[in-house]
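For this view, one protein chain was removed and the others were kept in their places.
Take a look at subunit A:
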Amino acid sequence: MASQRIFQLGLRRAAAPGLRVQPAGRMVQRRLAATEHASQNQAAEILAKQRIARPVSPHLSIYKPQITSVASSLNRITGITLSGALYIFGIAYLAAPYTGWHLETQSMVAAVAAWPMAVKMGVKAFFAFPFFFHSLNGVRHLAWDVGVGFKNQQVIRSGWAVVALTAVGSIYYTFIG
């Protein structure tokens, strides 16, 4: 719009060169709001306050769940599950002599053997699914690390292949193996 206005101004000047343009007439805009000087620190404080009121970027929930992202986060979750179990067992095993727990293999086997079938299968499934998923998906990650299977189509296919193999392997080892 500014260019239009300047063009207009030029035209008027050309048409009436005698007309003196006043920079601003008696109707000049007056700002009646008071301003006060803020020091460097005060200004930084004001800015910091304003920044807290800024909108926060949207989170993961704005993305459509896809095999690529879901498999990646599951890889971490399953890894934490397995390693967490290992850490808990290790710490408990060292603490066992002092707490009176029996975590030697023989007593653990005896304890597990006394569990009902459903509990046994539940615990087996709890470890089998993460184990197979993390192992198979880990192979997928290692393949990417050497630069294999990077095309979008390949990534999606290998992702679903891992899901299928995980289901087969863990169901077999939960109920049969």
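In this section, a residue touches a chain if its C-beta (ideal position, glycine included) is under 8 Å from a C-beta of that chain, and two chains touch if they have at least 3 such contacts; residues count from 1.
Keep in mind that, in the parts below, contacts and distances are computed from a predicted model.
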item	value
Among "Phospholysine phosphohistidine inorganic pyrophosphate phosphatase", "DNA repair protein RAD51 homolog 3", "Nuclear pore complex protein Nup85" or "Succinate dehydrogenase [ubiquinone] cytochrome b small subunit", UniProt-listed name of the chain not shown	"Succinate dehydrogenase [ubiquinone] cytochrome b small subunit"
Sole residue of A:A38, A:L142 or A:A167 that reaches the chain not shown, by the stated touch rule	A:L142
Of A:T35, A:T105 or A:Q153, the one touching the omitted chain in the full complex	A:T105
Absent-chain contact - pick from A:I80, A:V148 or A:A164	A:I80
Touching residues on subunit A - with respect to the absent chain	1, 5, 9, 12, 16, 19-25, 27-33, 44, 47-49, 51-52, 54-56, 58-59, 61, 76, 79-80, 83, 86-87, 89-91, 93-94, 104-105, 108-110, 112-113, 120, 124, 135, 138-139, 141-142, 145, 173, 177
